[in-house]
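Not every chain of the complex is shown here; the ones you see sit where they belong.
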Amino acid sequence: MTKEHQPIKVLDHGFVRLVDYMGDDASIVRAARVSYNAAWRTGDNEKSDENLIRYLLRCHHSTPFEAGEIQLEVSAPLHVIRQWMRHRTWSYNELSARYKKIFEEFYIPDADKIGTQSKSSKQARDLSDATNAGLAKREGQRSQIRLNASSCFDTYHQLLADGVPRELARINLPLNTYSHMFAKVNLLNLFKFLQLRSHEHAQYEIRVYADAIYEIIKPLFPIACKAFEDYMQGARSFSRMECEIVQRVKKLSPDTDALYLNDAEYLKLSKREQAEFCEFMGIEKKEG
Amino acid sequence: MTKEHQPIKVLDHGFVRLVDYMGDDASIVRAARVSYNAAWRTGDNEKSDENLIRYLLRCHHSTPFEAGEIQLEVSAPLHVIRQWMRHRTWSYNELSARYKKIFEEFYIPDADKIGTQSKSSKQARDLSDATNAGLAKREGQRSQIRLNASSCFDTYHQLLADGVPRELARINLPLNTYSHMFAKVNLLNLFKFLQLRSHEHAQYEIRVYADAIYEIIKPLFPIACKAFEDYMQGARSFSRMECEIVQRVKKLSPDTDALYLNDAEYLKLSKREQAEFCEFMGIEKKEG
């Protein structure tokens, strides 16, 4: 760890900081080619290393992405850490409240991030009420959350002073208490984490951590991250039925062939991708 | 293990046999609802358990599928077992050739399954040459493979007779030697295995094992397996660019809306799926 990395602030008191990492885009290529001495191959052709990385992620040859490794320091509320640790492929070391006294730091959501229970989804919030009355109400709710945390911390503190063991006193702390951890993961499993946790359905409080992590890794693995955006994050799985619909509608609208072909070129699909897409859609490619 | 399960024959000497299993479709629902006493909810509505299972797999809420567990006995050539064991989420117990003498059983591919090196893909075979001359040539190749295995087994046998330790004598055996293992996996990881190994790009020799396993689990988890077919095996991931193409072409062909809607109903997409698909495609749904 030669240079010191600056933390990225997240939420009101949290942060994510790069502690250490291993590998770069070339490491993915070396692992895929099983070759230590592989020189970086450039160019626009199908054989360039950039194209290899994109091909690997697109076609689910995912093990080479395990060659990258990232270690982070994280400060986050307990309810975020609980969601995070559902990902069983990471290595975690969290500060133990059995061992050390916890700081008085609690997550109080910003007024414009509280919202109301969504009516369309059972597990979402609706942030659309931005009226003055709405925001005033949120300020009151913020006070309630702050008061609750503060009261819990008093209980915690008094019980400690009264000789209660740390491992028991802590059970009075609320889920918006900030905790601290070191977390380490390989690039492939980080992509899977980001795919789920930067998704619009993920809870806002973990999404901002996912976004901060992505900001950290993008300059470390720029080509792999671009591939992640194109083939994981920005991709959409079409079910068997949806595939059938798209293919059938295409068949009934043969005049759209030119539109499809035009766009495929415009969006710079590789030759291989164009061929596969056309085959899937039943589009006949005119040969040059 | 109350009843005895019959092995399914695979390749020339191999088989797959169900040893034991745990759970059924209801187990997935119980795990998802975190409820021991959940009664099976039927009906066509969005709240039925069948719809819940389909929703879970479609939306990547995958942990409930870990509630199912399958244990298999497998006899397969070593090159198949080597591919199989790349899946690190299974439990394996393979017969040890350090410990026991290996039987004289080798995989000799059928003449019509040998084919030639594919010209379009660096890692595939081309089975298109079905001429008499082609097949005659394959018979000669079968003999060569059989002879090679037989000669290796002689070496193995002689070295054993000569006192060479089993753990060394075995290094003379070829990769088409049959081995034997017990293999156990949860339903989610089995789906991931089947997704990759029943794919047309998978090597033929492991694909037939994947197919045999699917035949075994389909009656055990019929609803989950149907969801697997619709949302994993038969699905296709559209890249960010491909999504854009489909959306743009749709926009330029507004007269296709009715076709899309018609198909969505014809193919019995659930209400929620129809809504999501229409939103993605930019199709305005007429309200009843």
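Per-chain numbering from 1; labels A and B assigned in written order.
By our rule, contacts are C-beta pairs under 8 Å (C-beta built on N, C-alpha and C of every residue); 3 or more make two chains touch, one makes a residue touch a chain.
Just so it is clear, the model here is predicted, and its values are computed rather than measured.
The complex is built from one repeated protein sequence; 2 chains are visible, and the structure file as a whole lists 4 copies.
To be clear about the criterion, only the chains that are shown with their structure count from here on.
The rotation relating subunit A to subunit B, fitted on Cα atoms, comes to 180°, given as a multiple of 5. Subunit A and subunit B have Cα centroids lying 29 Å from one another. Of all residues in subunit B, only 58, 60, 196, 229-231, 233-246, 248-249, 252-253, 255-256, 259-260, 263-264, 267-269, 273, 277, 280 touch subunit A in the complex they form.
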